[in-house]
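A single protein chain has been omitted; all remaining protein chains appear in their positions.
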Amino acid sequence: MTEKPAIKSKLISLSDAVSQIADGSHIAIGGAALHMHPMAFMRELVRQRKRDLTVLGEIQGVEVDLLAGAGALRRVESSGVGLERYGLARNFRRAVEHGEVVMADYSDTMAMDRIVAKGENLTFWPVSFIGGTDIPRYLPDLVEFDCPITGRKLYAMPPARVDVAVIHMPYADERGNVLITERRLMPQSQDLVYARAADRTYVTVEHIVSHDFIRRSPQLNHLPAFQVTGVIEAPWGAHPGSMPDFYDYDEGHMEEYVEASKTPEAFDVYLERFVRDAGDEATYLERVGIRNLLKARKVVL
Amino acid sequence: MTEKPAIKSKLISLSDAVSQIADGSHIAIGGAALHMHPMAFMRELVRQRKRDLTVLGEIQGVEVDLLAGAGALRRVESSGVGLERYGLARNFRRAVEHGEVVMADYSDTMAMDRIVAKGENLTFWPVSFIGGTDIPRYLPDLVEFDCPITGRKLYAMPPARVDVAVIHMPYADERGNVLITERRLMPQSQDLVYARAADRTYVTVEHIVSHDFIRRSPQLNHLPAFQVTGVIEAPWGAHPGSMPDFYDYDEGHMEEYVEASKTPEAFDVYLERFVRDAGDEATYLERVGIRNLLKARKVVL
Amino acid sequence: MTAGAPTLAETLTIYVARQLRDDDVGFTGMVNGDASAMFGSAIPLAAMYHAQLTHAPNLTLLLAGWLTNPDISKLETMPDSEFMASLRDLDADALINAYPAQYRLRRGDITVGFSNGAQVDAYGNMNSVCIGPHDHPKVRLVGPIFQTEHLAFFGREIIMMPHHDWRNFVEKVDFVSAVGYPGGVAGRRELGLDVGSGPALVITPLCVFDFDLESGRMRVKSVHDGVDPAEVRASTGFELGDLSDVPVTPAPGPADLEILRTRVDPRGIMLSNANPGEAR
Partner (left out) sequence: MTAGAPTLAETLTIYVARQLRDDDVGFTGMVNGDASAMFGSAIPLAAMYHAQLTHAPNLTLLLAGWLTNPDISKLETMPDSEFMASLRDLDADALINAYPAQYRLRRGDITVGFSNGAQVDAYGNMNSVCIGPHDHPKVRLVGPIFQTEHLAFFGREIIMMPHHDWRNFVEKVDFVSAVGYPGGVAGRRELGLDVGSGPALVITPLCVFDFDLESGRMRVKSVHDGVDPAEVRASTGFELGDLSDVPVTPAPGPADLEILRTRVDPRGIMLSNANPGEAR
């Protein structure tokens, strides 16, 4: 009988996962605006002083703002960056206005379709609806062509480069099977598109669960292990944003964050206290404070 | 105050629904092989002596065979027609071999992508992988072109013409909201693609349920009312095929069907007894016999 | 509860409700910020729900494209995001949990939509990308988001502008992120855009605009009660022509108002801000 190798565990530590991200990587980041972003992973990117990252997705928010404020960002390819009720993302805005970060502006559908095209290994995606906008003017890799069937003018949009996807999910087992609860929100479905498009996919989760837990609800396993590079347990991993079924966004901390983001100096103090000097996520959560966390946790289920 | 109009009911009878199908229509039909086809609708198409129909989908089976045997069919656009353990679909096979029905041969993915393209209102779909096959030789509407980005040779496939989609589903309310149980099979997901691609969509269901029943599980409402033209209550609507959660395929009746399909004469007798002379679905089921139905109903849940 | 003259928000809600048809499929996202939320989310949602309760019971309300026919009256607080669990769990016909969503964007499933932008110009082009040049913006804004698709694919788009100022009603936007009628309807056609789509109305704290489909230019359709047309002109960065015959935006009747206050927004969480036009 052949020697039997072991079932592989894809469970790795946050710092090990982030150490596998090269400077200059193109990263699709899950979540939207204030919600469901893999923020623990973002903080570790900052701790490990990653540089020149390109972030892509649809509707970015606090995750891009954090990277911009930490000087980790070179480029954003998305349909938008904003903080909802907290207004524009100030670190991001400042970085773009100062020419430190380039924003490639796509509409929502374009931002997704180029990632879909990457996942489907299509050589291009046809875009029909941006005539008259300034969008193609600033996207030099779009190529005008005539529809071979109708002759209509279209733009060929190349697939996105997605070296890595990083998403935050409710549950995974050590093998890398990822479970989402039955009522999932649209950004969670979009996260799956990112995960399947990337060359490597890291999933941070609120809880690592048993393999049997996954097999009890195979219809909720939306990302089977073979599509996952690594899983990382990251409780409160979307904080200060929200994670459905777990916690709402942390108003107390968000106000502190937004206030700090008003100047580079204040944000550097924020980063030092909550990210760099904190050194790890447990210390981050300690400094955020259990009272803030408990308040955010009061979601109506 | 403006006079208040009523909530519209989309519930119609099988015969009224079928009377809205014109001869020569292009119909995407749900289900696969022996499973989940809207067979009650098919039988009514035969009763109303519809002609020159084009059927499209992916993996056709007993539904196409029935239409072929009744002389209702002109063309099939699909990746295949077969009856699984019962072998080739004999009525279909005979009709193609005699030149009465034309089969346009697509691969699985092509068969779906052209329907997706219709639903998404794309002017074409790029096909990369059929070089060296004989598929394009017999599909004159494919147009070769060079990928605008990579220069690679591709085929532009026009969107399918889908006048009507007909699918068989577990539950709908009178408004036209369609519910599928949590563990759905791949053909049920494909049915939704057909339903969203068609100009008009008819849904036969095992049970009409209350609107409140739908609202208790909005995450299982996969086809909201605004995308549905008409709903028809058709218990045993997929018979003699299977319908998950309700019944398996009817082995006894399938054997009778397959035996009859061996000659046009025998099949005409079958059609007369079970379809035309039966006159309606209740009589059809009566002639199938409650014992056959009860046996098929013994599915392990 | 039902006493009192209509607020501007109530007037505009009923005005919008009257634009809606029984066979409409209406789409609105959830917008943040006091005035923006009122114009961008609360008025459209309340208007669609009001229409469902009155003349358009078959209207389909698509909240952010993923929640179909939610019971708006059950909201306990006004959500400040379209990605919140409280919306996800709201009583509704359908919760779309797949990407792409159920509605067929490019096929025109959506017959009426609501959007807003930082700038809108004389031809209904919109901008939510930047003020100043794209390469070195004076203000970097959010991005094109879904605005491009709103004006390209939805049927009648109702642009809800929370602020009416010559700086955001401009002759030409700094970045066209969504296309109105450059060159009129003919211009839209040349650009490959559906002529059945595009902006139908622009609603502000001061007035309602529509479009001359030939020239493609925006024109004042009505001014709100108590607004001097001269104020509209002074607040608009492009030529408006003769405003002497412009009517007043119609007031809601008492029956509509009562339904709005008792059944659409019974907790007063949607339309409670008496003066949404804070920029006025």
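Just so it is clear, A, B and C label the chains in written order, and each chain counts residues from 1 on its own.
Assume a residue touches a chain if its C-beta (ideal position, glycine included) is under 8 Å from a C-beta of that chain, and two chains touch if they have at least 3 such contacts.
Note that the coordinates shown come from a computational prediction; the quantities given were computed from them, not determined experimentally.
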Chains still shown that are in contact with the chain withheld from the display: A, B
Which residue of A:85, A:222 or A:239 touches the chain not shown here: A:222
Sole residue of B:5, B:24, B:131 or B:279 that reaches the chain not shown, by the stated touch rule: B:131
Chain not shown: contacting residue from B:49, B:183, B:216 or B:297: B:183
Residues belonging to chain A that touch the chain removed from view: 1-8, 119-122, 177, 196, 214-215, 218-219, 221-227
Where the unshown chain meets chain B, residue by residue: 32-36, 59, 78-82, 84-85, 87-88, 92-93, 96-97, 99, 103, 105-110, 112, 128-135, 137-138, 152-153, 183-190, 192-193, 242, 244-245, 248, 299-301
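One rule holds for everything that comes next: only the chains that are shown with their structure count from here on.
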Centroid-based (C-alpha) most distant chain relative to chain A: B
Approximate Å spacing (C-alpha centroids) for the pair chain B, chain C: 40
Residues of chain C engaged with two or more neighbouring chains: 95, 97, 105-106
Interface hub residues of chain A, defined as touching at least two other chains: 128, 152, 183
